[in-house]
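Partial complex: the chains shown occupy the same locations as in the complete assembly.
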Amino acid sequence: MPFTLSELAEQLDVLWRGDGDTLISSASTLQHGSQGALSFLANPAYRKYLADTCVSAVLLEQENVEACPVAALISANPYADYARAVRLLYPSQPLIPGVHASAVIDADAEVDPESCIGANVVVAASARIGKGVYLGPGCVIDAGVVIGEDSCLVANVTVLAKARIGRRVTIHPGAVIGSEGFGLAEVDDGWEKVPQLGSVRIGDDVDIGANTTIDRGALEDTVIEEGVRIDNQVQVAHNVFIGAHTAIAGCVGISGSARIGRHCRLAGGVGVVGHLEIADHVTVTGMSMITRSITRPGSVWSAGTPLMENTTWRRNAARMKQLDDLAKRLARIEKLHKK
Amino acid sequence: MPFTLSELAEQLDVLWRGDGDTLISSASTLQHGSQGALSFLANPAYRKYLADTCVSAVLLEQENVEACPVAALISANPYADYARAVRLLYPSQPLIPGVHASAVIDADAEVDPESCIGANVVVAASARIGKGVYLGPGCVIDAGVVIGEDSCLVANVTVLAKARIGRRVTIHPGAVIGSEGFGLAEVDDGWEKVPQLGSVRIGDDVDIGANTTIDRGALEDTVIEEGVRIDNQVQVAHNVFIGAHTAIAGCVGISGSARIGRHCRLAGGVGVVGHLEIADHVTVTGMSMITRSITRPGSVWSAGTPLMENTTWRRNAARMKQLDDLAKRLARIEKLHKK
């Protein structure tokens, strides 16, 4: 859906520079766009593409306006405003309500007539599917599950254990919500399985990535608060609590009963040990293991060794096994010097 | 299903203290329970909740009886006995045998009449589904697969390659059993795919987590012995052998032909290199990479760097690249002192 530059500026509530009648009908990168396209500049690494861009307009910060050879929309947060602009340029298709003939809906399920239930979807007894919900092909909604208004389960999603999903939640393909947690009690000859009686509660405006798994609680619920964003292939164990607006990148694993604050960021591959607490606004860098509670809000944490050429790494890695010995030898020398 | 305290004590074969007629009808945590609930105390971190608990009875060790303000069931292993108690209080629903109208069952498949085949399940030729088996919605059972009595495939599980699944096995949603292994022979211009002819054998009483993958063997079989517990998002490559009663937490990756002993514990995110052996009763802590065989039974292994504040970590990480150099410089100084 095309807009003029001035119309877009008004919708986004930003200033513009250049010809207000410039027609914008698509979005593209700075380096590959053409006439009619809107681009954005947020990451300084892409500033080099600005001078030669062929797009019609660029969303950028005030400080980059002078360097912009085309029309500009001036924003304090170009990436966020670009996201809003794209939603205007590419409005999402309206939902076509109805239940596909191949879907299997239990007679005791409540499916809102203004929801869209795709091919081969299964909805079990007592499940409640809200208005505006989209259940894509192959989704399995187990008994007693509740899915709030305008949520979208893209395809092949499984939701179990009477999970309650909020409004405007997106769950990507292959995700499993409410699976049985890894509850085991050790006995002499192996393991006694601990029945998992809890559920999962997911707030409004949550995203859950493809093939991500969220276990139900053992007794109480696993809780994902509103606005949480979870990427692909993340594992969330039983009774984890994730505070509002926290973002969790791909391949993160969170052990049971860990409590993560609001507005945190866990980068890709981070591991979280169970039964600990992380304060609000905490950032953890990629592939770090969080082994203890983090109490200071806003702090940034890391673990891991830097990447090295394999031959260098081998030499250094061998020394990691001698580190305590090296430290003691150093202390001994220091002592000699103090004498 | 409610029990009196004395009935429960008898069923669990434990001693009790307090009013034997106390009615127990549910399970809960120490801190959030109410009348009629049974709780347990196993992790000392939760001992602080004992004094103010509102539950009717607590399963705990002898040493905590005095501190317990309500009725008590006295157990040497409260967590395991709690698991057994919960199974009594919340008996699992009896299976309702039958094949859902939407299921697609090959005429040459053998499906026991006392199994329950859910909506949109696909069972291919020559597959054998035992008595008491539950195949939840969307499961795909390929040709020649055998599923033993009382096993439960929750939903959207895929089983291929003539895998043989034991009795009382639980496979959680999205798991894939018998996928083709990553068998590649290097050739001048890329890779030659090595046909994977083996299968998967899974013993009795095994749990396999959501979105876990277990590849078929290249020539011989991938083997998971009885009582093994595998959490979510675990990857088991071709020809891996996992000994009985080993527990493998979420996000573990096990490379081809690794041989893991019995009663081992691999914590979350552990990686196992291929073609190595791990003795029985070995424990490996979270996110460690096992790069060589572990021959001593019962040993405990770790790798990784501790979590640090990012600024501290940066300084220390830079030194990890100089470690060999530091060690040599230290040795040089020591030599000077010996002169």
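Letters A and B name the chains as they come in the text, with residue numbers starting at 1 for each one.
Convention: contacts are C-beta pairs under 8 Å (C-beta built on N, C-alpha and C of every residue); 3 or more make two chains touch, one makes a residue touch a chain.
All figures in this text were calculated on a predicted structure; none of them were measured in a lab.
**Student:** Just want to confirm the stoichiometry: 2 copies shown, so how many copies does the whole thing hold?
**Tutor:** Number of sequence copies in the full complex, not just those placed: 3.
Keep in mind that, in the parts below, only the chains that are shown with their structure count from here on.
**Student:** Using the average of all C-alpha atoms in each chain as its centre, how far is it in Å between chain A and chain B?
**Tutor:** Comparing mean C-alpha positions, chain B is 25 Å from chain A.
**Student:** Would you pull the chain A residues touching chain B in the complex into a rising list?
**Tutor:** Listed in rising order, the residues are 102, 104, 120, 122, 124, 138, 140, 142, 156, 158, 160, 174, 176, 179-180, 182-187, 189-195, 197, 211, 213, 215, 219-220, 233, 235, 237, 251, 253, 255, 271, 273, 275, 283, 285, 287-292, 299-306, 308, 312, 315-316, 318-320, 322-323, 326, 329-330, 333, 336.
**Student:** Which chain B residues qualify as touching chain A in the complex?
**Tutor:** So the residues of chain B touching chain A come out as 27-29, 32, 42-43, 45, 77, 79-80, 82-84, 86-87, 90, 100, 102, 118-120, 136-138, 154-156, 170, 172-174, 205, 207, 209-211, 227, 229, 231-233, 244-245, 247, 249-251, 263, 268-269, 286-287, 304-311, 313-314, 317-318, 320-324, 326-327, 330, 333-334, 337.
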